[in-house]
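Only a single protein chain was left out; the remaining protein chains are all shown in position.
And then chain A:
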Amino acid sequence: MTATLKPTNPVDATAVLGLGVYRPSILVDNEQICQWIDSSDEWIRKRTGIVTRHRAPADVSVVDMAEAAATEALKDAGIAGSQVDSVIVSTVTHPYMTPSAASDLAARVGATPAAAFDISAACAGYCYGIAQADALVRSGHAKHVLVVGVEKLSDIIDNHERSISFLLGDGAGAVVVGPSDTPGIAASVIGSNGEKWNAVSMDNSLLRLRDALFDAQTSGDASALLDPEQKLWPTLRQDGQTVFRWAVWEMAKVAAEALEKAGVAAEDLAAFVPHQANIRIIDELSKQLKLPDHVLVGRDIVDAGNTSAASIPLALHRLRAENPDVSGGLALQIGFGAGLVYGAQVIRIP
């Protein structure tokens, strides 16, 4: 006779309970960027909307930034670290392949022995994290999940490169997800278009750097290591036109699908918070979605640049700070980026 397994205790609904951010101290303006690449303040503003971006000092790590944002989010939610039973960190810039940023963060906020893992979904990482947290809480696996989107992109760019580096900034955003009497997180749309794997990517794998080091050590000839043209440290590149087209016209469909899954229309939204990749993408997406005037649109990119997994919570945090009435309203959030991958959902703003 086979034993029967005890059923789990699912809950019906989840919500975002609190929100926190960390904005690093160094401000990089377009004038500074133009010392590195052939560009102009006017060109960058007109084509991207970006005026400044924040970058973290050398002694501030990805986990330091995550901790600062998480601490504010826990306070905002009124939840102690010890009440958190899963920690999810979405990042592509934690400089250790293992162990995860999440397990370090869990210990720092007093969440041990919470489940802890990182998500690698680039600019969609935060929305992937929300989808995962919602599923963990609804299935009864976790009660309170800390989700952090954090990036120190300044570690993986080449300032003299012209396709993507000038867009990027550092930062962190965190939320706490927990059970709720009424649905505060609608069903997510998450997916990938891996046939565009190369559209935004590192220019090389770390193995190339390892092999060059090994060669230098065995041959005693370090010239390749010292040659800046070798570009041994992997950095980001993109095909901007391909990404732009995909980000606007494919993502408009994903955003519409997220609204449909939530059972709401554009008129029902208080805010639209897309990934902060380019103001022209944000404006075109808003147009495609036919957002009515009352819907506030996240435009944090102007000051913060593109912070990948951190951009949506950073933009939402700012929107709420500047418009406290938006709290309790519905926000459509959509992340998209390297993979290519995407994620979207409607949430109730804490």
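The rule is short, and it goes like this: a residue touches a chain if its C-beta (ideal position, glycine included) is under 8 Å from a C-beta of that chain, and two chains touch if they have at least 3 such contacts; residues count from 1.
Basically, contacts and distances are computed from a predicted model.
Not shown: a single chain whose UniProt protein name, out of "Putative ABC transport system ATP-binding protein", "ABC transporter permease", "Acyl carrier protein" or "Fumarate hydratase subunit alpha", is "Acyl carrier protein". Touching the missing chain, out of A:46, A:160, A:210 or A:290, is residue A:46. Considering A:193, A:242 or A:323, the position touching the chain not shown turns out to be A:242 (whole complex).
Within the complete assembly, residues 46-47, 241-242, 244-245, 248-249, 280, 284 of chain A touch the chain that is not shown.
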